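Only one protein chain is missing from this complex, and each of the others stays in its spot.
For reference, chains read A and B in written order, and residue numbers begin at 1 within each chain.
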Amino acid sequence: MTSLIEVPEAKPGAVTPKSKAAPGGGLGRYLVVRFFLIIPTIFILVTLVFFMMRVIGDPITAAQGGRLPPDVLAQRIHDAGYDRPILVQYAEYLGQLATGNFGTTITDRRPVVDMLATFGTATLELSINALVVALAVGIPLGLIAAQRRDKGQDAVLRCFAILCYATPVFFSGLLLKLVFSAWLGWLPVAGRTSTRTELTMQGLAAPSGIYWLDALRSGNMAALGDIAAHAVLPAIALGLLTAGVFLRLVRTNVIGTLGKDYIEAGRSRGVSEFRLLTRHAYKPALIPIITVMGLQIALMLGGAVLTETTFEWKGLGYQLVQYLNARDFVAVQGIVVLLAVIVAVTNFVVDVVAALIDPRVRY
Amino acid sequence: MTVNLGTMSDKSGRAVGPVLDIDGLKVTFATDSGDVEAVRDVSLDVKPGEVLAIVGESGSGKTVTAKTILGLLPETATQSGTVVIRGHDVVSVTPAAMRQIRGRDVAMVFQEPSTALNPVFTVGWQIAEGIRAHSAHGHRVSAKEARKRAVDALRKVGIPDPEVRVNYYPHQFSGGQKQRVVIAAALALNPGLIVADEPTTALDVTVQAEILQLLRDLRDQYGTSIVLITHNMGVVADLADRVVVMYQGDVVEEASARTLFAEPREDYTKRLLAAVPHLGRQSASEGVTKRLHQDGKVLVEAKNLTIEYPGRLGRPGFRAVDDVNFTLSEREVFGLVGESGSGKTTIGRAIAGLNRVTGGSLKVLGYEMLNFKERTFRPLRKDIGFVFQDPAASFNPHLSIGECVAEPIVIHEKASPAETRRRVGALLESVQLPSSFAARFPHELSGGQRQRASLARALALNPRLLIADEPTSALDVSVQAKVLELFRDIQEEFGFAALFISHDLAVVDMLSHWVGVLYKGKLVEQGIGSHVMGAPQHDYTRRLIASLPVPDPAEQALRRAEHRALLGT
Partner (left out) sequence: MSTSELHASRGPILGRLPVVSHLRKSVGLQRGMLVAGVILTGFFLLATALAPLLAPYGYSQLSDNSGSFPTQQAPSAKHLLGTTVGGYDVLSRVLWGSQTAVTVIVVSVAMSLFLGVALGLLSGYFGGWLDRIMVVIADAIYAFPSLLLAIVMSIVISRGQSSFWGGILACSFAITVVFVPQYFRVIRAETIRLKAEPFVESAKVVGASSLRIMGRHIFTNATRTLPLMFTLNASEAILTLAGLGFLGFGIEPSSASEWGFDLNKALSDASSGIWWTGVFPGLAIVLTVLGLTLVGESINDLNDPRLRGRRRAGTKQLKAGKA
């Protein structure tokens, strides 16, 4: 879990726009430099994951050791090239990654890229749903808490934020299921869709893989309703977790900017408190907020693993646990690398957005 | 600079009575250690077109009084008394009415222009926000109209090309221009009263002169009343008509500027005025015709000294010190003066091995600082003392004063604990602190006491060279006067050579035998202190000296007239 509370002085990201924005630098240069910083991040994670996986042994022994006669096993290991020096394998693996080849899973012999494409869209859909919940809940409540600082509403909202954070997503999921599915019977217990909708969705030509988008495009309202009913509980469980973090983040940063001289300057010109909050204080606060939100994407992906398992949502996280249990490390490695890329790219995009908001970087 | 005369709204309708009338104001703050009375009993008034200065040292309550006028006190404050602006008592009005008063009847100019402007909005937008917050003739001002008026306001304060600059962000302006923008924002609705809280304290002295001129023009041409909050007696002498002296929350004395400076009534005022350094008086090199102490050994020698800070990501570096030559001999006090960014601090730090020398040569006690190695330089450190600007930050908050002062002794000499204690006691007494202070922690001392302790630490090993980087600029004037006096006495007693760095010409002149003037990294002039101050050779030095307001209204008015051409105002 990424920290709920940003500890003072622990500003995220190796490069923040402000620190690198010397006068006359310009946005273009910043973007280029920031873009190239993605590469070491991904490289380090790939390396880390590769060697950690290999510490356990070669993938074939891990997955099938004990189930095959030793000579067959040895033959398979040799065929797959896992008996060569580890550095050779590492170099080869990097080469394959560079060409987009993630290998083939050991347990169900699928190309890893296919697997990623299939399950990745499900995780993407879950993340988008949850992000919508998190933003819709976290930002307005955070602004209210900052405005009503140290008053009753603030205390209630802060306790709500901490509660959101303190509740593991599998427990909130369990409670939601208990109340809305088992007791009230309003919403389905688990899964991404009912079986019938699932078949309809797969029958579509050129699907995007995002079910509600596909349902909208094909105008299938019944399917859309089914998809929405299934999406509600996972989105709330994962979304509230992140909403707590967003609330806290918005509150702290807006309180920080509300204490700045320029707010008092605005006040001294007669600008209303509401406008000071929603414009004068919010926009400068947005820069650090957005940067930290980028890091929360990592929290969400971690949460997605738990959410998907809780709700049997067949996405990358759910699949990751299956492959881990089957000790299929080629598949695991593929998923982890993809997640690393997503995290690195998201952080890049977020930094770019923050830079675009900040005029000190733009000029 | 002259202010463009625009058509002004008719002010003749306004009453001739005071623009601001404060009566029996009392403000109390809640703090961790109980309630603090920041303002005890303040009564004053400001007439139309008058500049009223409220002066005082830190803790006098002058800034709190200023904030009360605009109703900007934090929630932890409680206030009583009346503050009447054009018939409204801002202590008792509703928040909505207060909002209407702000900007329309009274506006504020802040100390630090770089923080008083929102970095993510254009200056035009920020000025327009204030305009649009007030309805004109019952309807909301359109965005276009507000922008037009923002351009007018910028033009009024002398921002060139206001139509273009209105779309600039704050970071695209220089410090002085930012302060002009802040003043423009305050002027946007033509309020009758401007409260200026230390409007020039964050600015260099040459920029300060321009801003003071601007404020004077506003008063002269638009009849705007100004409440000027400041600790700087020179600024008061330059701008104020009438002065209110505050001390610990109370008004001590009130008089016209000329009367106050000429014949102060109260003891506090007398002491305050006596403590203010006055350029040309008390010069350390009065009557000196030849550079002093040239018979001694040369301790510091800079030849074509260049110091560059590396640029980020391959951008060209910043040259902080550019081709500087000077020497500093035994027993000599070298005063280094310059504005912010002139490189004065960089030179001092380079001599102490805190900054790298990147070109030329800098010899300190015979050691070449170009390509210096901490390991080989360390033995020489016992001969160099350093006094930092901020006495609060230069002591480790977790160590007692005694431990801090003892540190050089512990590091360089294997003295016994009893011996160390004895020496620390003696050192503290030599800077006029009781030796019992050794057991105290830094936060238990006042600013002046801390700076004395800092001096004691610098002198612990009886160094041959002392570097003092703005040692008194964080202190109140009365404290500064005492520390300067102590510094002078101790230098004579111990006989160390000193590099005295300051932005304040008068302070430098009081202590230094030889003065160097830095401008943008170049040493533009050096000479005997009284010669440089009395007959400056370089244009920049002339401008610098002309910009410095002296604490005497009559003399300052003469100087201003004299230097008008030089300052280009």
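Throughout what follows, a contact is a pair of C-beta atoms (placed from the backbone, for glycine too) under 8 Å apart; a residue touches a chain by one contact, two chains touch by 3 or more.
This is a predicted model, so every value here is computed, not measured.
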Selected residue (touches chain absent from view) among A:158, A:192 or A:280: A:158
Contact with the hidden chain (one of A:128, A:189, A:229 or A:353): A:189
Where the missing chain touches chain B, by residue: 28-35, 75-78, 352-354, 378-379, 381-382, 384-386, 388-390, 392-399, 404, 407-408, 411-412, 441-443, 454, 457, 460
Where the unshown chain meets chain A, residue by residue: 1-5, 7-14, 40-41, 44-45, 48-49, 52-53, 55-56, 149-150, 152, 154-155, 158-159, 162-163, 165-168, 170-171, 174-175, 177-178, 181-183, 189-190, 252, 255-256, 259, 295, 298-299, 301-303, 305-306, 309-310, 320-321, 324-325, 332, 336, 339-340, 343-344, 347
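Going forward, only the chains that are shown with their structure count from here on.
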Intercentroid distance (Cα basis), chain B paired with chain A, Å: 49
Contact set on chain B toward chain A in their complex: 70, 72, 95, 99-104, 107-108, 110, 112, 115-122, 126, 129-130, 133-134, 169, 171-172, 182, 185-186, 188-189, 311-313, 315
Complex interface listing, chain A residues touching chain B: 20, 22-25, 29, 33, 260-262, 264-273, 275, 279-280, 283-284, 287, 357-360, 363
